[in-house]
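With one protein chain held back, the other chains of the complex are shown just where they sit.
Here is chain A:
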Amino acid sequence: MSSELEGFEMMKQGAEGRLFRGAYLGKPTVVKERFKKMYRHPDLDEHLTKDRIKAEARAIVRSKAAGVRTPCLYHVDFNQRRLYMEDIVGSVTVKKFIKDSLIGCSDEEAMVKIKPVAYEIGSIIGRLHAHHIIHGDLTTSNILYSLSESSKIVLTLIDFGLSHIDNSAEDKGVDLYVLERALLSTHSNADKMFPIILQAYKKANSQESKTILAKFEEVRARGRKRTMVG
């Protein structure tokens, strides 16, 4: 049975779970609860949920070690299916940041604001991949934007439920492809952002970027070629 999260308030319902905001050991905390999904078979639900909590907890720690900012992990409660992590106070999703940047601005003006963020996205994914961490669900909803005290752009990567460790170019190529598609379907200026992301990616993951980008092109071509019958 899931117990009440005392002092926490529901923040939003994400793709996989519900998010609550409150304090844990005196620190601003976000709790992500992967509640029982009644639509799927209980065994399947149990098994997927365990896997995802494990994957997320591991990748949060690993990514931090790779120099990618993630929320600090405070506590894992498998019974309640909950992850307790640092609340990135004052953050918005990169999706919201991009949408807001476009309001009342020309595309060119907006791009001035968005460009450094795009560059930073490429850098963090490059670092992630250099350490063989595959995120698995790269979208602009899963990157948080905030400003440091000195007004520098800080991006925090979240939502690692589908992540895994793999050193193959294929998985890294697919990771980039997932991001490109998410950008293209969500943002009108994606075509301008993605080249900047790739440029930064190459710099941050210089060793492997050639092979990975070749793989990425291949995955992309496969997508376009897919026959669709009926």
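Criterion: a residue touches a chain if its C-beta (ideal position, glycine included) is under 8 Å from a C-beta of that chain, and two chains touch if they have at least 3 such contacts; residues count from 1.
The working rule: contacts and distances are computed from a predicted model.
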Chain left out of the displayed complex - its UniProt protein name, from "RBR-type E3 ubiquitin transferase", "N(6)-L-threonylcarbamoyladenine synthase", "Methyltransferase small domain-containing protein" or "Peptide chain release factor domain-containing protein": "N(6)-L-threonylcarbamoyladenine synthase"
Among A:Gln80, A:Ser101 or A:Ser141, residue touching the chain not depicted: A:Ser141
Residue touching the undisplayed chain, where the options are A:Ala59, A:Ala130, A:Val178 or A:Ala204: A:Val178
Interface with the unshown chain - residue positions in chain A: 13-16, 35, 37-41, 43-44, 47-48, 95, 136-139, 141, 162, 174, 178, 181-182, 184-186, 188, 222-223, 225-230
